[in-house]
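Below: one structure in structure tokens.
Omission of a single protein chain aside, the complex is shown with its protein chains in their original locations.
As written, the chains take the letters A and B, and residue 1 is the first residue of each chain.
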Amino acid sequence: MSKLVLRRVDRNNEEMLINFGPQHPSTHGVLNFLVETDGEVMRRAIPDIGYLHRSLEKIGEMVGYPGYMPYTDRIDYLAAMFANEGYAIAVEKLIKVEVPKRAQYLRAISCELNRIASHLVSVGTMATDIGAVTPLVYALRERELINDLLEALCGARLTYNYHRIGGVAFDMPAGWQEKVIAYLDRFDSSVQEWDRLITFNEIYKKRLGGVAVVSREQAIDYGLSGPNLRGSGVDWDLRRDAPYGAYPDFQFDIPVGRGWAGKVGDCFDRYYVRVQEMAQSSRIVRQALEKMPEGEITAKVPRKVKPEAGEVQSRIESARGEMAYYLVSDGTERAYRVRARTGSYMAMGIIEDISPGLMVADLVALIASLDVVAPETDR
Amino acid sequence: MTQFSFAFPKPGTKKLIVGASLGAVLAIPALLASLLVFVIPMVHKPLFDAFIREKLGHDPATWIGTQWTYALAFFVAGIVMFTFAAITGGIFSWYERRVAARMQSRIGPNRVGAGGFLQWIADAVKLLFKEDLVPGEADALIFRAAPYFVVAGMTLVLVALPAGQAIVVADLDVGIFYILAVTSFIVVGIILSGWSSNSKWSLFGAIRATAQIISYEIPAGLAIMVPVLMAGTLSTQGLIKAQGGWPWEWFFFRNPAAAVAFFILFISQLAEGNRTPFDLAEAESELVAGYFSEYSGFRFALYFLVEWANLWIIGAFATTLFLGGWQIPGVTTQTWAAVRGSGSFPAWGWWALQFVSLGVFALKTLFLVNVVIWIRWTLPRIRIDQMMTLCWKYLVPAGFAAMLFTLLWQMVATWVPVVERVTALLVLAATVYVTWRFLVQTRKNVSLIAHERVDLTNW
Partner (left out) sequence: MTTIEIHQKLQEAFGDAVGPLGEPKVDAFAVVKGDRIVEICAWLKKAPGIEIDFLQDLTAVDWPKRNVIEVVYHLFSFPHRHGIVLKVETDRANPVVHTVEGVWKAANWLEREVYDLFGVTFTGHPDLRRVMLPDDWVGHPLRKDYQEAGGFHGIPNLRENPLVELRRLDLVRIAEHLKANPPPPPPPPAPPPAAAPAAGTPPAPSTPPAAPQA
């Protein structure tokens, strides 16, 4: 086992070793970075995670398959629907259960609404980290309304526990559809207001354009996924390229980074991909509500879920990247191994190698643009 | 379209409390204005002597410690000005919070007093009661002393800034030069606080702030040269007297380079006051609070006091130099002399006109303060190397160019005075046009948002 060797700080020039966190307004969650800096320019930023490790993978071996669903919420509490869905899909593959169409549509709607909410937090906190506080309040204002919608749907505002093995837990309440459409009408103009407020601001583009460029090859090599990968120019989205659930029925665009403010793969690309994804999610929800089929909301699943021995992997496109669940079953009621591979964990891995040469202010922009959150990193 | 139903006062609140609250809202600014108008002109020797002789019946020349009396009077004037700045700073903190909240579709403070007006008093009292921490490894003496340098820097600038026709504590002949010099006192305070906190984050913030403030003094100085050249004097009151009340008599409109210099000065003042987009020194999302992270309690309050009182200084300075100061449209020097009367103690009309001049000055300053607050809550922060680039590569050359242009312009203006008048009207027309286009675009932006209305119900 090797110990972390930091270069001895040279007293003759201005080198410092600073702790960026774990309590800090702009690390997203409880994260710590050990930053070796030479004045304002960093030599290295070493992420130090584990403050939010809750041994969720070990817990998966203790509670049964249906009982693990609330725990998946906590794997990424900002985009909890995706965690639910990924786990549900994995178990359904194991026990070979087919989800009814209506349930798949409800899953898609709840997940896309959750994607909007998660991206709102992401771009809002990113704007705050760059210094503009007002966009965060605007973003949270929109997010509050989504929280209300999802609370009407499943009873919770943050950790939903909505999807079940075989379907979803509740059907849409009466009048919910109209409320969602009203919200989306409002939201579509909000996204444009957001762009006018902050996205095309000169200072904002200067702060983010050309900063911390992650090239295509680097993004693939380091295992990035989701908006981080698309921001670097790779046109890949699991919803279109390896579709699952109801996504084949919908038409939507995939925004890919084009170097709008500088180079392809810089912080602005990753940010703007998220902003555009929000608009696309709104499209998906509208289509899903229009075409919603009738039917059951959950398939017939035995009370005790006891799959055969085997293993399965499910991949879904979560708000922060690709969330893949790897389940190993040994034929009993309890899973043998539950593994959740999250997008933020891989994004943390790239920070140390991208950071040399950046300034401290750019480190903040980098962390915010990669949208790392502590629960996904630590689980 | 707009519905006027105020949430204050809540039904059931005792009338006495409502009355007291509204009374405070009206009384505090009135008190401040009265202090300024009645106390500060009096401490200058002519008025002071006249007051003592005519109203009190004594003769200062026969006293033993006459000079000490005058010095004491100046001291009192300084205290009054500092009090004014402190209270104005508190009121601006309330104002900024309400304006920021309105921009963010929130309400802001609305509990303590009418519209939350007394919130700053509550905050100040709370901070007074907090524990007075000195970090264990900090340099205790310097740590304790550093805030006072910053406060001193601010106060020293204040005493040379006018607020009305006779409302200036010290009308120095080299007023502008003096102001430029003592602004650097604040830098000393910042470095001392950052260093003595013995924390890397504080040091970081202090170094950034120092680099920023020192760099931006250059373009500020160059921009200040433009009105000084146009007026021919360094004294602040002299600069205002060289302008007039009507907009086309202000320096801003009389010289195209002066308009450019105004913007250069405005940007530099934002940087010197550590306001967004230049608040890298206290960037909350990076350094938590920068050079005053380790401060708590009343010392913390002092830093914030200086920041908000700096708002007044930014506005007042720019108003003095470019926007005509306290000059009332239509009131010339002859009017002032006529209203003063022939006695050695001025007549009541003169005092009333002082109020008006204070009002005009405050109005212009408040307009600029509004712009500063508006910018703070809209724009993100720039990075330190971008800030340096802006200063040295853009503002300094532009300042030089403006100064050189003004030199030539002044020669032209002395030969052909009508050129100045024509230019002023042209620039004024251009400004009005730009403002009108801006308002049209704003209205279009608002209407594009499907769900927003102008809604004053939650005030």
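By our rule, contacts are C-beta pairs under 8 Å (C-beta built on N, C-alpha and C of every residue); 3 or more make two chains touch, one makes a residue touch a chain.
Predicted, not measured: the structure shown is a model, and the values here were computed from it.
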Original post:
Which of the chains on display does the removed chain touch in the whole complex?
Top reply: A
Original post:
Of the residues A:38, A:98, A:202 or A:353, which one touches the chain left out of the display?
Top reply: A:353
Original post:
Which residue among A:147, A:177 or A:313 touches the omitted chain?
Top reply: A:313
Original post:
List the subunit A residues touching the unshown chain?
Top reply: 1-4, 49-50, 53, 55, 57-58, 93-94, 218, 220-223, 234, 236, 241-242, 308-313, 315, 322, 324, 326, 328, 336-337, 339, 341, 345-346, 348-350, 353, 378
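Heads up, the rule we're going with is that only the chains that are shown with their structure count from here on.
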**OP:** Averaging only over C-alpha atoms, locate the centres of subunit A and subunit B and give their separation in whole Å.
**Re:** 45
**OP:** Quick one: which bits of subunit B touch subunit A in the complex? Just the residue numbers, please.
**Re:** 100, 103-106, 200-201, 204, 208, 276-277, 279-280, 283-286, 288, 377-386, 445, 448-451
Subject >> Residues on subunit A engaged by subunit B in the complex (per definition of touch) >> reply: 16, 18, 24-26, 40, 127-134, 137-138, 141, 185-186, 188-190, 192-193, 196-198, 201, 203-204, 206-207, 359-362, 364
